[in-house]
Structures are given as structure tokens and as C-alpha cells.
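A single protein chain has been removed from this complex, and every other one stays in its place.
Up next is chain A:
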Amino acid sequence: MNTLTREAEPNMEIGQVEAASDHQDEHQQHPSGIKRWLFTTNHKDIGTLYLWFSFIMFLTGGAMAMVIRAELFQPGLQLIEPNFFNQMTTIHGLIMVFGAVMPAFTGLANWLIPMMIGAPDMALPRMNNWSFWILPFAFTILLSSLFMEGGGPNFGWTFYAPLSTTYSPDSTALFVFSIHIMGISSIMGAINVIVTIVNMRAPGMTWMKLPLFVWTWLITAFLLIAVMPVLAGVVTMVLTDKYFGTSFFDAAGGGDPVMFQHIFWFFGHPEVYIMILPSFGIISAIVPTFSRKRLFGYASMVYATSSIAILSFLVWAHHMFTTGMPVFAELFFMYCTMLIAVPTGVKVFNWIATMWRGSLTFETPMLFAIAFIILFTIGGFSGIMLAITPADFQYHDTYFVVAHFHYVLVTGAIFSIMAAAYYWLPKWTGNMYDERLGKIHFWCSVISVNVLFFPMHFLGLAGMPRRIPDYAVQFADVNQIVSIGGFAFGLSQFIFLALVIKCIRGGEKAAAKPWEGAEGLEWTLPSPAPYHSFTTPPEIK
């Protein structure tokens, strides 16, 4: 309590004085205006760029989802051509995965990792600038392909051959190059994260003292380095198959289209964990704060995360149960997939045990975190259903799969990103966000997201295939409900936008540690955090 009141008095903080002098530095050394952002090598500026970019992509991909849901509001074709519908599903998926979720996590890593480990900045600031600034080009290329003759990519975000080779539009080369650039950006980001965490920890910040967000990002970074190059390889093969006459995936030339799926999912399944491990770190930071207890089972969290990462390389073919694999392979991948549920269960257990008998309060970050725990677990359960090989023969390529991955990605990854934004906004902006608006955003989102995705389970079980612009009339009612949920969820996100802008513009001044139960080095810095984080290493107890 004592520390709390002291920190609540901003003028008395020594850090604040340092911050002011840093601020002057900044004006001496750094250009202002657009140049500040173009040439910045500062981890906070780059984090901010990533986060805004991710939000813009979230709205862009979201707009495409609205087009999809509008077309699916009724059976029959009313608004758009089937080919354009396919382009919408494809680019929606690509943008959400590579443009919204992954850059948001990289943005959070940039902002938070140096502050959490007591470092002045990221280890490789110039590479950091590059890895951000090539991203807008990648997505401009991808989006501009929509306007080419023959249209943009229409083969699904998974770009299965021969859809992406023999039958793909002329613009496929643009798709391939944009994926290459995104991959390079992610790999550079990952290298930066690893070097920062390994070499720049403050003295005394031992491995088992690292905040879990740092741990989970470290493991994510290794996953990125392991699988993004494989993605780059497989798109390259698509490129040469389509344009240069190779036959990696073409049976006529001795290749095999099923091999595409093996290579793609060798990347693809670790990729889904790339999109969820940092969330685990975020939730592990927020739940203890608002439970006013230490995280239950810190060490088991670290081991669980590592084992999820290792296992994620052994389960890729659960996306391919219906391709006619031999029975022993089906069983192997089924059991390995189910095995992943064990460390995941450990995590969920630990979060609940952390809340158990805590003195809980329900500020917006906590609300999103609790929603994450419940809804992500629902997504995990549908995952286990899908992992049952014989059952997957029914569920595969239906809306059940769509429901599954939206529960883990929207109410999982995206909700955790929202929770993180609310939790750290006071640190980033120096102002408290509008709690009332935050709660409105939360309740609008959590209700609409379930109206949107829960009925999809039933659609899938009843046999509605995914990636279709038209459907049989018996699915009409449920699709209508789903679309209404979709529009409501889409609109709710503007509340978030308004809240963030309001918070940047002003509001109640935030204390260095606005959450009394929070732990971690970032809360020892004043709010807003000074331009350079820890110019002298902090002392670690």
C-alpha cells in the first residue's frame, strides 16, 4: 500500500524526472513527424506501429468478413459472384492470420519485452525498423492483386495445390511474393526477440524469473524460425509449379498434390500455436493481477508451453485425416493431437487455480481474460472432437471446423490481444482508459461473438460445408442468426477504436502501477513509459 501511494504521486517519481530528460533527448536526436515513424529504431515506436497496423488489418479483414456474412445471410447468390466470394474468404484468412494476429503479438513483444526484462531497447533496433516497414508493402501487394484481371487469390488461406497451381488466377505470383515478405518480416522479428531475451536481461533476471509473456514469446520465436522458412519453401514450390514448369505437386510430372498438404501443415499447425502461445503469456500476467495472488504453477506453465511447442511438430496430419492415410498414421496423429490437450489443460487449470480464493475484481482486462479462459477452452474441446479420426470424417471441411478455429483464434488470440491492450494502455499512454466504455465493448463483443460462432457448430454438424457462397435452405435460419452476430461483433470493435483514441488523447492520469496487484518491472517505470526503457539496469529482487 505504501509503495502504491508513493507511485501514485507522479511528480515524486525519480523515473519521471529521467523520463523528462529522455524526452528532451528525443527531440534532439530523433526527427519528428512522419520521419520519426519511418526511421524510428525505438522499441516503443515500432511497437506502436505494429499495433496500429494490426488494428487496420483487423478492420480490413473484418470488412471482408462482413461481405461474406452478408452474402450468407440468405441462401442463393445475391450480392457477389462465387469467385469473388472465394477471394474474400482467402484474403480474410490471410489478413487475419498474417496481418492482424501475428503483427499484434510482435507489437506487444516490442513494447513489453524490453520493459519486462529490464533492457533499454530491443537488441537489434535497425532490423526492427525493417521488419515492420516491409509489412505494409506485403499487404499492399496482396490487396492490390484483388484488382488485377482474373482477381486475387481464391484458393483459401491454405492454398492447396492444384487450386493454387493449375487452377489459380494470374495474380498468384503477387500472392507468393507477399507471403515471402511476410515470412521475412516474421523471421527478423523472431531473431530480434530471441537475441533480446537471451542477451539483454538485466542482471539477476534468471530464466525462471522471466515473466511468462517473455517465456511464451521466446518459444514462439523459435517456432517462427522453424516454420516460416518452410512456408516460404512451399509457396516457392507453388510459384515454380505454376510459372516455371516444375512438378512438385503435379502428378503428371511425377509430383504429388497430397505432399503439398503435408508440407503446408508442417508449417500450419505450429503456426496456430504461434498465434496462441503469446496469448497464454498475456493471460498469465493478467489473471494474477486481478486475483491479487501469485500465478499458480509458474514452472509448470513454462514446461507446458515448451511441450506444446514440441508436440506441435508431430500433429500436422490431423488436418489431413480424410486424405487416405494408412491407419497407423491416422492413429499416430490422433493420439499425438490428443496429447497436446494435456499441457493445454495444465494451463487452464493453473489459471483457474490462480483465481481460486483470490480477491477478484473485474476490470476490463480481467473480463477479457476470463472470457478467454472459458471460450478458448470451448475451442479446445471442439479441437479434441476434431482430433478423433473417425469423427473428423464427418466434421472435416464443415462449419464445425470454422467454429473451432474461430473460438481459438477470435475468442482466444484476439481476446487476449484486447485484454493486453486494456491492461497496458495506461502504461503506454499515461492515461487510464474509460472503464465504462471498456465494459460496454466487452459485453457487446462477448455476446455477439457467441451469437456469431456458437451456432456454426450446429451448422457444421448438420452438414453445411465451409467455403461456399450458397447453401441448402434448411440452413437459412441459423445462418441469419450467425450473420446478425457477425455484424454486431464487427460494429462493437469501433467502440474499442473510440476508447483507444480517447485514451491517447487524455483522461485520468495513470499511476506508474495502475493495477495494485500487478507485478513486473514494467510497472516500476513511470506512466507513460519513458522513451528509453531501462538506461541503467534495474535491480532484481
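The criterion applied here is as follows: a contact is a pair of C-beta atoms (placed from the backbone, for glycine too) under 8 Å apart; a residue touches a chain by one contact, two chains touch by 3 or more; residues count from 1.
What we mean here is this: contacts and distances are computed from a predicted model.
Undergrad: Among "ABC transporter permease", "Ion-translocating oxidoreductase complex subunit C", "Putative xanthine dehydrogenase YagS FAD-binding subunit" or "Cytochrome c oxidase assembly protein CtaG", go ahead and choose the protein name stored in UniProt for the chain not displayed.
TA: "Cytochrome c oxidase assembly protein CtaG"
Undergrad: Which residue among A:Leu38, A:Ala63 or A:Ala251 touches the omitted chain?
TA: Answering carefully, the residue with contact to the hidden chain is A:Ala251.
Undergrad: Using the touch definition up top, pick the residue from A:Pro75, A:Pro136, A:Gly156 or A:Pro229 that touches the left-out chain.
TA: Selected residue, touching the omitted chain: A:Pro229.
Undergrad: Which of A:Leu51, A:Met96, A:Ile194 or A:Ile417 touches the chain that is not shown?
TA: Spelled out, the listed residue whose C-beta touches the missing chain is A:Ile194.
Undergrad: Which residue from A:Ile91, A:Leu124, A:Ala387 or A:Ala421 sits in contact with the chain not drawn here?
TA: A:Leu124
Undergrad: On chain A, where is the contact patch with the chain that was removed from view?
TA: Within chain A, the residues that touch the unshown chain are 123-124, 187, 190-191, 194-195, 198-200, 225-234, 237, 245, 248, 251-254, 256, 258-259, 262-263, 266, 324-326, 329.
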